[in-house]
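For this view, one protein chain was removed and the others were kept in their places.
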Amino acid sequence: MNEERREFIKKTSIGFLAGIGVSSGLFLNFLMEKTDASLWSDKTVAGTIRWGMLIDMRKCIDGCQKCVDACRLAHDVPDFGNSSRQIEWLKKSPYSEVFSTSGRDFISTERTKKSIPSLCNHCADPSCVRACPTQALFKRFDGIVALDYHRCTGCRACMASCPYDAISFNWSDPRPAIKTLNDSYPTREKGVVEKCNFCSERLLKGKLPACVDACPEKTLTFGDLNDPKSAIRQLLEKNQTMQRKPELGTLPSVFYII
Amino acid sequence: MKITQRDIVIGLLVLAALVAIGVFWLTVKTEKIVSPTAKVTTIDSTACIAPTEYMRSHHMKILNEWRNTGARDRRPYVTADGKKFQKSLDTCLGCHGSNTYFCISCHQYANAKPTCWNCHLSPLDKPQ
Partner (left out) sequence: MIENALKGNRPYWIWMTLLLLLIVSGISAYSQQLRLGLSVTGLGDALWGLSIMQFTFMASAAASTLLVVLPLSLHDYKPFGKIVVIAQFLGASASAIALLSLCIDMGKPQLILDLLRYATPYSPYSWAFFLLIGYFLINLVTGWATLGAERKGVPAPTWILPLIYLSIPWAITLPVVTGFVYASFPANHWIASLLALRLLASAYASGTALLLLITFIMKRAAGFDVGREVTDKLVMLLTYAATFTFVLVGVECFASLCGKGLLLQYKNLMVSLTWSSLLLGIASLAVFHVPAWKNSFRHLTAASLGVVLSIFAEKGAALLYLSKGGVVAYTPTMTELSMVLGVLALGTLFLTILLKAVLAVKRAG
């Protein structure tokens, strides 16, 4: 390569970089006009509703499976038994799994012996939505992270990127594994993923989520996190609560009182 | 293969165009924020959404559109005469589901195999 050419490449590259710099400065304003700047500052969700849930473990009865069963029935969730291919929207698991990154040294057994309900957190900054290559997973206007089964290609990128293991995959046809077929919600087919939808089909009819309704102890509180007067906000105000893996910045909408 | 200065300029221009397209793609895709309604909606199946003749030949077109947009577009389907319907298979089945063979008899005759019943419960599968 000769001197002259080298010089030329250097100059054009500098010019090119400068061009990008200038144009991003110039264009940023009008191109990004529609974006709400507050979105970047504190990553809370725009819109006026953000559905959330609070799980009060002081009330939860150990061994009770009413919420889990209600969810299974309401959404035709198949039951593949205790295999590694089990499908779960809502499950109860030990403290060490639900809060796997929280400290466990010298913790009271009161806390650790109970199994804790866990479900999709309907994160305000959901990593699953970002990972999905077909936008089958998307964030709804009301904060619910919804899944369009019609569009899911079964690539499982979402499962790999959800830190809470909230998404399950249909490794085989789910129909034969459904105990009681219920026609209030469609089933899924083999090759798609599925997860909790915060009972959006029941919200549409003005009902509370099935698990919330099913709990005899009122362990679960459901409500609008953006409304300061809602019951869930009152509880959050008065109690010390936890989110799962807050250090990852996904901003879960499900809170726990342990 | 020898590079001339012209080639370099063209290459850089192409790169610049690609970057510009990328930036554009990223920014125009920011979603519009729709104000929510906490209104309770019920499935309305009291009337047909289009004349029988039209539905007979075009139902797959409408259903396919509902299938692609129903989950994320909250606006209802508006018929030619201004009636509004929720984009859901249940809107149809609310009425037609009472005839167990409504869908299947014709599909069988035409040897059409729609994928709807992979997930949605067909009137045949409904628990009695």
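Side notes on the structure shown:
Note that the chains take the letters A and B in the order they are written out, and that residue 1 is the start of every chain.
Methods note: a residue touches a chain if its C-beta (ideal position, glycine included) is under 8 Å from a C-beta of that chain, and two chains touch if they have at least 3 such contacts.
This structure is a prediction, so every number in the text was calculated from the model and none was measured.
Displayed chains that the missing chain touches over the full complex: A, B (touch as defined at the top). Remark: the omitted chain is touched by one listed residue; of A:107, A:159 or A:208 this is A:159. The hidden chain makes contact, of the residues B:14, B:60, B:78 or B:112, with B:14.
Within the complete assembly, residues 1, 83-85, 97, 100-101, 127, 129-136, 151-157, 159-165, 169-173, 190-193, 245, 247-248, 250 of subunit A touch the chain that is not shown. Touch with the hidden chain on the side of subunit B covers residues 1-3, 7, 10-11, 14-15, 22, 25-26, 29.
The rule is simple: only the chains that are shown with their structure count from here on.
One finds 24 Å separating the Cα centroids of subunit A and subunit B.
Here subunit A touches subunit B in the complex through residues 5, 8-9, 12-13, 16, 19-20, 23-24, 27, 31-32, 34-36, 46-49, 138, 140-142, 146, 148-151, 180-183, 186-189, 204-206, going by the rule given at the top.
Interface residues of subunit B, counted against subunit A in their complex, comprise 3, 5, 8-9, 12, 15-16, 19-20, 23-24, 27-28, 30, 32-36, 38, 40-42, 67-68, 71-72, 74, 118-121, 125-127.
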